[in-house]
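Shown here: the complex without one of its protein chains, the others still in place.
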Amino acid sequence: MTVRIQAERFDTGAEIDTLAAGNTAIGGVASFTGYVRDFSTESGVTAMTLEHYPGMTERMLEQIETEARQRWQLEASLIIHRYGRMTVGEPIVLVVTAASHRQAAFESAEFLMDWLKTKAPFWKCEETADGREHWVDARESDDLAAARWGGLPCG
Amino acid sequence: MTVRIQAERFDTGAEIDTLAAGNTAIGGVASFTGYVRDFSTESGVTAMTLEHYPGMTERMLEQIETEARQRWQLEASLIIHRYGRMTVGEPIVLVVTAASHRQAAFESAEFLMDWLKTKAPFWKCEETADGREHWVDARESDDLAAARWGGLPCG
Amino acid sequence: MNVLYFAWVRTKIGKGREDVTPPSTVVTVADLAAWLRQQSPGHAEAFGNLACIRAAINQEFVEPDTPIPAGAEIAFFPPVTGG
Partner (left out) sequence: MNVLYFAWVRTKIGKGREDVTPPSTVVTVADLAAWLRQQSPGHAEAFGNLACIRAAINQEFVEPDTPIPAGAEIAFFPPVTGG
């Protein structure tokens, strides 16, 4: 059960192999890798920088991994989330879960990703080809929580 | 969009890397690898042989991959299913799906695995340490379809 | 008529494939299974409980009441246990 926050690239294949190796109780391994997508035709974005809250990030990721292990019978799990500058095509985030049964592996991987997207303290700043930067808006779902504060659009 | 039926082992990591490489429209890649689990403490099973129906297997896997591509917007997908003899810890099956959006990748991978388990013409024969072999029973869900034929237990 | 067998249907019958010539009263997949059951003790054991048998015609799953077209490839096997 591992959580890593790092600036360096990671190797999805090597991480999955390491997680599954040697534990013959594992019947299935599910993984999800998120990449920097190419939005350049729409928006001219060529790179982005992920800022995070050191200390809180590790704390939150460990909390949610504990939660996943309480909900599902997992043999092993791994979360890697990068911070810093990344260009199009680079991997950003990896979640791997291993269980005896396939449904536990799938469901827990999806649970971890959903949680990461909405609760882990990361913020994306996108760069366009002309050198300009802008902070990415939060998704609609977050606006529900926002209603408690008031009701104006963010900027 | 690839389907492979093979006796040889495969490398999950290398397959995921190949699938994702060079397509910058991909935002997420989901994968599932199924392994031969160690049941030896319960049942003494140390290896198994997967028999399949050559020709029909390829046909069914291609059908279901087409179905997945109609239901979800996928950038790439891969199914590998092995046949022949495998020992505990070896990978049996791999599904990888790549999409712009994470939900499409997750859902389609789960759909492909569910389908493989219930519709692909594979049969498991397990070996125990004392050299005996037995064919694995189908899962309960299959008994619904069986009701059309009659109602006795299989053997 | 070309018939294929897989898994324990194959091992009980003792072969994976055979060419058979059933009488013209054999029209459906269920008719063929009932007729094959009478061909040998191995066939009788394999087709002893039809609840445990699945079938395909020309590599597509079919129901027991499906008529067998001319020149078809028929396969009998247990419920699948793959993945």
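Structural remarks
Lettered A, B and C in written order, each chain numbered from 1.
Basically, a residue touches a chain if its C-beta (ideal position, glycine included) is under 8 Å from a C-beta of that chain, and two chains touch if they have at least 3 such contacts.
All values reported here derive from a predicted model rather than from experimental measurement.
Looking at the complete complex, one finds that the omitted chain is in touch with A. Among the residues A:W72, A:F106 or A:F122, only A:F122 touches the chain that is left out of the figure. On the side of chain A, the interface with the absent chain consists of residues 34, 50-53, 55-56, 59-60, 81, 92-93, 113, 116-125, 135-139, 142, 145-155, using the contact rule stated above.
Criterion: only the chains that are shown with their structure count from here on.
We define each chain's centre as the mean of its Cα atoms; on that basis chain B and chain C are separated by 25 Å. In terms of their C-alpha centroids, the spacing between chain A and chain B amounts to 26 Å.
Each of residues 102 in chain A touches at least two other chains.
In chain C, the residues that touch at least two other chains are 83.
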